[in-house]
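Okay, here's the structure, questions in a sec.
With one protein chain withheld, the remaining protein chains of the complex are depicted in position.
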Amino acid sequence: MTVADPAPLAITSGKDPRFAPSLYAHVGQDRSWTLDYFRGHGGYQGLRRAFAMGPDAVIDEVKKSGLRGRGGAGFPTGLKWSFMPLNDGKPHFIICNADESEPGSFKDRYLLSEDPHQLIEGMLIGGYAMRASVGYVYIRGEYVHAAERMWAAIEEARAAGLLGQNILGSGFDFQLYVHRGAGAYICGEETALMNSLEGLRANPRLKPPFPAAAGLYGLPTTINNVETFCAATQILKYGADWHAGMGTEKSKGMKLFQISGPVARPGVYELPLGTTFRELIYDWAGGPLEPIKAIIPGGSSCPMLRWDEATLDTPMDYEAIAAAGSMLGTGGVTLVPQADCIVDVTWNLVRFYAHESCGKCTPCREGISGWMVNMYAKLVRGRGVPGDVELILDMSENIGGRSFCALADACLGPVLSSIKLFREEYDVLAQTGQPMHPPRRRWKEA
Amino acid sequence: MNYFADKQLLVADIFSRYPDSPQGRRSALMPLLREVQDAEGFVSEARMAEIAALCGTTATEVRSVMSFYSTYHTLPTGRYHLQVCSTLMCSLAGSDELWDHLVSALDVQPGDVSADGRFSVQKVECLGSCGTAPVVQINDEGYYENVTRSKCDRLIAAMRADIPPLPDNPVPVTVREDGRQMTATGERVGASIHDRGPLPMPTRPGGEA
Amino acid sequence: MKVTVDGIQVDLPAGTSAIDAVFHAGRDVPYFCAHAYLSPVGACRMCLVEAGTPRKGKDGEFELDEATGQPRVFWMPKPMASCTMQATEGMHIRTARTSDVVAKAQAGMMEFTLLNHPLDCPTCDKGGACELQDRAFEYGYGASRYGFDRRHADKHYALSDFIILDQERCIHCKRCVRYFEEVPGQEVLDFIERGGHTFIDTEEGGLPVGFQGNIADICPVGALLDNVARFRGRNWEYDHTPTTCTLCPVGCSITVDARNGRLERVVAGENRDVNELWICDAGRFGHVFATEERLTVPLVRVGGELREATWDQAVEAMRQGFLGHGGNVGLYLNADSTLEEGAALVALAEAIGTASLDHWPRYAHTPMSTATLTDVATADAVVVLGADLGEEAPVVELRILEALRGGLLPPEFAHGTAIADLRLTERPSRTPEKLAVIGRESRLWGHAGIRVAASGPDALTRLARPDTPELQAALRLLEGAGKPVLILGADVLNGADAAFSAALGSLAGRVGAKVLALPAGANSRGLGGLNLVPGAGGMPYARLDGVGAAFISRLDPAAQGLPGRARGFTVVHDTHLTATAGLADVVLPAVTGYEKRGTTINLEGRLLPLTQAPLRAGEGADLIRALAAVAEALGIRPPVRGLRGAQTWLEGRYGLRLAELPAGGLLQPPRPAQDAATGTAHTPNLWKPRMVPHPERRGSGVLGREARTELWELPMAPAPRPGGDD
């Protein structure tokens, strides 16, 4: 049996008989991280096809596939690749952003540790298309296991002639290295990541110049998420049309959705873009274990959505979630239980952003790291006074869109959305000092 | 004593990953810090100066970079450095209680090392294992996931006996051997990519290989 | 490029930053992190403006607004940091003056900036001259809504002997970090930790001496302060005197801050052609000699002992002393004296008819210098020959480093130097291969791509006919460059002669290099041009024991191991009781370079004005007046009696018009100096012993009442009778 060719009717459900998981097809299989397994399952065919097509055709293929960056911003990947200058005589770099630090996201860790060759192939394809000679996989420092698997896979690939000089007789030279981070969320920002890779403090850089013009070491550089490179592998292997046949009109392809919080089966599910929250939460994750009040749709920085029928029926794609007032982000869906105080939940996230602020610009360093976190701590400890919520809102206005990079805005996602959706909880806490939902035991005994 | 004096090969390997330029040398800073920390548990000032000399920069810059990242330590850590994720998903799964339990059971405060030199604890932000919360990372090694109270006690006992358990790396197997995913009800739905043959090799318009 | 700021249209060159467009239009935005000579980073977020640009349609023409027919402006959704945004054709900018959004954003940002600031302005030395203070008044809310404890950190943390850091006051603008990385190229200061805990520190056990003091100037708050001037006065109490530094031949623009007649602080002034905005540590901190242990009255030797005297008594003593020496009088002055002082001395020497006149330090022969400091900064190859710039002319070192990072001269606008030059980048890449250093090891070695250990004047001949691969590389560097500059220092110039000049001329001519021969003293180039050197039969400075009577102005030959006295009679004119003054028959009090009016010529031949700072100098007199006293003692009419007279003399003889110099100075064509043997070699040494600040000596010495007056003893008699009170 072969999978039916894509029909004009969009595939927006993981249950669609035409939908086949590809990025995660091998995750969890026995010895899936070895080159032998990967080759035995059609590995490096996409790369061969890329070599046969030529670099420009590869970029066209990726453009045609409609692939958009899976790291959160959703920028069209093919377009991004085409920004790299051609024949400028300078070395080009590509970097895989595996600094997966957004609370709620955990897809890349499994891709790195269970299917590293898929990423290597994707980076080879990207490197070939963008005339890069060196690639770095920037893995966050805590992912030790993933980094080790990645290193081992690179060694294997190098030994097999898949990295190095004249790869597969194509005349293409490419080296790939792992660079481990050391615990900084800001490294997920591409220019901060480049600073970190250069051995500097991971402060974001000024843009322009954009990385495609002057990135790592001042040379043309492109940074993509792990999932993006892996998707490129699949696109080159199965064709742009196959990829473009999945998902919705503007959000094409499949996406790794992660779900965490009180659900029966938390984890990673590969589903076409446009799958509804309802399908993910109920059909795949087995439904919530307790009453839920909010959904964080794509990692902690995406504004929360209210748990209601309309939200559940929202398709998970870039446009529909944006229309609902949030972002697809990394696809890390988190459910917030009804019984937890929303101020406490938000405080946890604010504390996270305060801890991760790089300290470069004033609104983030002082506003988030200094003031916002104190305001929340005060509220949560029952010391709030009426007017505190207004103060937070006014402060947010002075932070939002004023900071150097998006981290401060990311913090405002949960803050503003939680105040908008659950103002009552804030007001009760600020006025009475008592949360509407008192703290409870959460730790499981066994 | 000079830490890297007898590790020329390792140092050369690290430098070989980056361009042979002053900027490229600088890139080796983080891997070298990681080497020292893995071996000694923390990075002392003497090591910072040593790394600075290797990377062609100053100790100030090394300290600056080092202090920026949260996983480098300037103070000695215990044999088992327990890092408890405290961000939302783990917090919702009870990591605050887990933390309190650890701190009282091990009798150690963050920044300190327990009297027997075994334990140090650190609250860290999201470790990227939200589906298997709560999570504890021990040393610069693997994760211990779904840490319930009883699992936590077992872990502590094992470390007290100096037989640390191997880290869990539970892989959420969402795609079955036949390449299809299974819904919560156990129903296998959708198709399998295994059944889809790869595309034929295209011929290049230009003709150059 | 037309840009509209608050409705004011200005015409600007392409590449201008929006912040410069705003200031050029005469409007204002607050900023902390931007700095004219540092790369823009956009960290403080104070300079927010609303910006909008017209868009081009498919036809390549601007989309027009249907109502007005003007290009339609598409406003950006959020305020932008103007220091990092490039102004583009047709851009519209709104500042806080016309935009409520910007006003609120800036007030909010000010609130954030002040959130953890200790607000200890009364104890802060920056108070009154603090950018944060000023901007808080202009753009802040006036009150903070922050109801929590402020961050606490180290408050008086000495980074070095010269610089003290207050971590609480720091607003993380990163100017100091960028300064060290970009200007002297030293990575010695950086942020530690991150987020709200970030603070500035060094791990190097102190800051490198050289140019560290500049961070005190550029810190927009009171976080980094001049430790020598610590608590010596408030900014509004100082008398600010802009003048020129005379410690070395660079002639940096400085501002002398004096209080109650004491020199308390020196800060850098801006001269875009000379020192830009930077001065060396010696110039900044080595000023204590101007206030410590000064000679304030003439001293006359009576019975083998120097005693305080009046000027009249000193003149009388000189009259006696000079008797019988006739024209056999030597006149010697320090090479940091002004042109006017030099003119007075030359005129007097002519009047007496003596050939024994000299300035020190100088070289026997000085090759012609053709390069300016701007040439150095924009050179594509620099070869430094036998110079220890740290001792001879420190700021030249900064200008060389400027060349190594691209030699970008900042553009100038109606408001002065561009505030944000978008061509500058953080952590700029340097090109050490453009610099060759031939000579003894010095600070510059670390930046040079080619280093050759050498000494003595034959280094030049070796460079012209290289015998080692390094020298060959240096020569190739010169030959291959379009705008090379050759810098010569004391090590080669000490032994230079006409043949050396010829060899130099031929090499420079062959490779097309400009030459910068560093003069030995601050004004050697100017005094040399006045031919203030021994004439035929005259005694040079090193042989002042060869004259019958000598007048020595602010020179200390005895401390140098040279003869400290003339054969017969010696008059010393100095600011301190030096070793030579201790040997003299008459000592006249002098004034320092900070207390003079006049003109000096720097190493590139630029006339630079000196102005007089109000320092307490007792009866100290400058050289012109001291020479007038000498003339009086000699019984001749002084040919030059005052500053105006000296300037008239100079104009008459050399055509120098010094009365109204522009603030930035005036470049003079090079004037050949007469050769004259010196008799001794010059060893450059920037930090003289009396310049080193001793913290325990600081203070005006105002005494308490008990020590000040004989409190209970009234000189009036009789004392009032007791018991009249009740």
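Order of writing sets the chain letters: A, B and C. Residues in each chain are counted from 1.
Quick note on the criterion: contacts are C-beta pairs under 8 Å (C-beta built on N, C-alpha and C of every residue); 3 or more make two chains touch, one makes a residue touch a chain.
Criterion: contacts and distances are computed from a predicted model.
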Hidden subunit of the complex - UniProt protein name among "ABC transporter ATP-binding protein", "NADH-quinone oxidoreductase subunit I", "Phosphoribosylformylglycinamidine synthase subunit PurQ" or "Protocatechuate 4,5-dioxygenase beta subunit": "NADH-quinone oxidoreductase subunit I"
Left-out chain, listing which of the shown chains it touches: C
Identified contact with the non-displayed chain, of C:Lys78, C:His197, C:Arg230 or C:Arg476: C:Arg230
From C:Gln9, C:Gln70 or C:Thr123, residue that would touch the chain that is not displayed: C:Thr123
Those residues of chain C which, in the complete complex, touch the missing chain: 120, 122-123, 127, 155-156, 230-234, 236-237, 260, 699-700, 702, 704-706, 708-709, 711-712, 714, 716, 719-720, 722-723, 725-726
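Note that in this section only the chains that are shown with their structure count from here on.
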Centrality ranking, top chain (CA atoms only): C
Distance from the mean Cα position of chain B to that of chain A, given in whole angstrom: 18
Cα-centroid distance, chain A relative to chain C, in whole angstrom: 53
Multi-chain contact sites of chain C, meaning residues that touch two or more partners: 190-191, 193-194, 429
Per-residue overlap in chain A, given as positions that touch at least 2 other chains: 184, 200-201, 218, 355-356, 358
Complex interface listing, chain A residues touching chain C: 184, 200-201, 205-206, 218, 354-363, 365-367, 369-371, 374, 378, 391, 394-395, 397-404
For the chain B and chain C complex, residues of the former touching the latter: 23, 45, 48, 57-64, 67-68
Chain B-facing residues of chain A, complex: 1-4, 14-22, 24-29, 41-42, 45-46, 48-49, 52-54, 57, 91, 100-106, 108-110, 113-114, 134, 140-145, 170-171, 177, 179-185, 196-202, 217-218, 237-239, 242, 258-262, 264-270, 282-287, 300, 332, 334, 336-337, 340, 345, 348-349, 352, 355-356, 358, 441-446
